[in-house]
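With one protein chain held back, the other chains of the complex are shown just where they sit.
Chain IDs A, B and C follow the sequence of writing; residue 1 opens each chain.
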């Protein structure tokens, strides 16, 4: 008996000492919840959950990969205890919900018929599933079987439909789906999703720089659910009123209907629902995630800054916007004239964003009124710089400093800011972009007798939106093509009296594919004008680098075009906590690109604030299209006329700044929504039945 | 530190108590276990082997020892005055060890009979080694110098059809008995006198 | 050397720990749902079993036999194995996180894996020498891994079959395991 006791004493003591020492020596921090959760699992280490042991399962639960019900042999009390532990987590207060990405279902063609299997998982193992579409729903309902809460049902079209009221976000369906088509995500996660190469995406959504789910909102319009359509757009674009008016809609160029017919007027539909909300008299509520306690400074209240601030706020961060101008909006307030985007509309839209709880400080200029060090001292954890591109390029010709010479954005913004502008009788605007058009159309409305647009190439090469060019033609603008200004001629008082230009002819195409204009020797011509505005693109204003006293700001690298150097996929600058987007990152570009950039920067900032590596979106589709989704030919289309944009007659609009373009009436909007094929990656709803041409 | 100490103390005390408890149980159950081993395993086999014994081989059992081998021996005087001993040897069958009780005539070195004592063989297959006497009956009358291998291995024993592994296990045990006998016979004879 | 080879073959195939000895079956069913889990588990078992085989052999000879308290074998072995597993887990987590990520999560599962305890007891019962014990521990573990990985491969395919509802999941898994065990019976008589 004595040896037995001594032996066990020895072994017990040794094991105890070794374990207690090693628990100190090899101590590694882990989320305390893992231990708590593990305590409430069955602890049999049976592996029945598919994880290797209870601690592995507990880790998966805490990491959010598994629901509290992961342990198949756990008691009801155990499951409840685990749920409680996970429930105290602030992140979980934002309930995840299941949602289905594929709405193709049965309309996707089959590549084979196999009746032998009854589960999606099994079907996937046979050549990736029976549908031609590699990413779409298999339709055998593994997710429906997995749902313990009766929240999922197989819809009539062969894809599952989620009952949001019953869904608890347990994630069982997501786990069951072999195609990753049904996903359980919190709103924050959904807001921070980006197009990926394997996505179930229509060509239009792939092309939209803001990545709006276009088919979804159009089908919501079709169903009369205007509120939901607005919310769908707001998942990606907070400036729908503005975009609905000024967006050049690159999406419509990729519209699948456009291959056989006129494309769907996507942007007019966006404007339709956006205006519907504004005119309805009440705002559709926008939800934000619980506060994360992190603070972000957004410098620049233009479209990029507003978008970034909006998304950061919605995912729970605290945001303050700083802007040099008296009011927020940036270039869309000060660069886009009233007749295209009324200030009243813009004010309403921006107010909606600020109402989320975003503070705005205006008339404070970065580098002058505040700097990097003051922001850091105020406790901001990250900075977004969306300072835009406001420095007009100079023509670089003689006489450019004469009285009566102006620069495009400078002139437009001063005018929009309410400054009294000195006007002449005739004006020449140099440039072919949207700012040039904005200048001419504004000047025309101000009563000038003759307004010329002087562009060194032809109409075909003009970068301005086609609708804008057409409108200015209607409004009686004179176009002087193939003209390169050489000199501004002044009178004896130093006032402009003419613009001399050289006639050009088109030569070989240059790098951008546009034919290079070549001057014709001795073709100098003088245009008699008393006002010259040069609107030949802009660059960001880099002066903050010299005026900000913070030494660190010198580390912020700029490109040779003065844009802020950044990783185009994460928009992180050379200073890790500064992110950028919009024109200050890309150079002058579209509003919708700036909005997309703002959201992308918000994602990177969110990663940065959470201490995660700021990495690009995996398999990002940014700037690319999915080749298999781009068709050459679309079967089953009956051409139907596209809705024509209603506008005020020329005679009524030239004497005021009244908004020219009008919103589609409801019946026309519904008819237009009906033209949408509700495309996805490769399937769509044709107008007519057609035999499968294969 | 307090936590570490409590870890060590709790584990140590627990194991020590466990050691003491087990030792106590062991002491209490030991005689009974020995009795059981005899009663259930060996007694029936010995009775079958020495059907006409004039003494009680179980009561008279003794241990013999040579070098590092120790063996429990059951001596018997048969009705015709022949001195015989029985002892157990082990082989490995399909389901684990097989015990074989071997009764040997000390004068002629011939096997009187063998019986399977313990086995964990498959019911209906290997278990026939115990129930079906035609297999173990083969050993009766064989000399301790014979080759106890199965015929498949070049020996003299017919294996049971369908239970080769068990048969081999039994023959292994017989060979083991052979070796024991060879080694310990002088010692056995010495002790019996 | 040849003997050791024969021993190894017999431990891997003929007396396969899972399919012939029925040891370690809970994790066999639990971790065979996915191939990657199966591989991780197999590796972890090889690792722990070899270590446990060595340590328990030493404990048996120098403590239990020396003090003549063999009846404490069960208690002392399991305590040593449980402590070893916990120690290895903590050690790997801190010192070799890469390896821990691969194997660590399987370690707690091994404490209650009867294959480990079973093999340690077999080593003693068969009176193996240290080298034999080492080889048998390794070979039994390899046999465990082999059966587990084979089984996981089959199970990944079974989902393609149209299994009646009542037979789904564990039920068909067990029957599949039976078929694999049937295949392994052909190795009998090989040595």
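In this text, contacts are C-beta pairs under 8 Å (C-beta built on N, C-alpha and C of every residue); 3 or more make two chains touch, one makes a residue touch a chain.
In this text, contacts and distances are computed from a predicted model.
Student: One chain of this complex is missing from the view, so tell me which of "Cytochrome c oxidase subunit 3", "Ion-translocating oxidoreductase complex subunit E", "Hydrogenase HycQ" or "Multicomponent Na+:H+ antiporter subunit F" is its UniProt name.
Tutor: "Ion-translocating oxidoreductase complex subunit E"
Student: Of the chains that are displayed, which are in contact with the missing one across the whole complex?
Tutor: Across the whole assembly, the hidden chain touches A, B, C.
Student: One chain isn't shown here. Among B:36, B:63 or B:143, which residue touches it?
Tutor: Result: among the candidates, B:36 touches the missing chain.
Student: Quick one: say which of C:45, C:142 or C:177 touches the chain that got left out.
Tutor: Reading the full complex, the residue touching the unseen chain is C:177.
Student: What does the interface between subunit C and the hidden chain look like in terms of residue numbers?
Tutor: 19-26, 28-29, 71-75, 78-79, 82-83, 86, 108, 111-114, 116-118, 121-122, 125, 164-168, 170-175, 177-179, 181-182, 184-185
Student: Footprint of the hidden chain on subunit A, which residues?
Tutor: Subunit A touches the chain not shown through residues 12, 15-16, 19-20, 23, 35, 39, 41-46, 48, 72-75, 78.
Student: So that we can see where the missing chain sits, which residues of subunit B does it touch?
Tutor: These residues of subunit B touch the chain that is not shown: 3, 6-7, 10-11, 14-15, 18, 21-22, 25-26, 29, 32-33, 36-37, 39-41, 96, 118-120, 122-125.
As a working rule, only the chains that are shown with their structure count from here on.
Student: When the C-alpha atoms of subunit B and subunit C are each averaged to a single point, how far apart are the two points in Å?
Tutor: Distance between chain centres, rounded to whole Å: 31 Å.
Student: Please compute the C-alpha centroid of subunit A, do the same for subunit B, then give the distance between them in whole Å.
Tutor: About 85 Å separates the centre of subunit A from that of subunit B.
Student: Which whole number of Å gives the spacing of the CA centres of subunit A and subunit C?
Tutor: 54
Student: Going by the touch rule set out above, which residues of subunit C reach two or more other chains?
Tutor: Those would be 69, 71-72, 75, 79.
Student: Do you know which subunit B residues sit against two or more other chains?
Tutor: Expected reply: 15, 18-19, 22-23, 26.
Student: Where on subunit C is subunit B touching in the complex?
Tutor: For subunit C paired with subunit B, touching residues are 69, 71-72, 75, 79, 188-189.
Student: Under the definition above, what is the set of subunit A residues touching subunit C in their complex?
Tutor: Going by the criterion above, the answer is residues 3-4, 6-8, 10-12, 15, 18-19, 22-23, 25-28, 44-56, 59, 116-119, 121-122, 125-126.
Student: Any idea which subunit B residues touch subunit C in the complex?
Tutor: Against subunit C, subunit B makes touches at 15, 18-19, 22-23, 26, 164-165.
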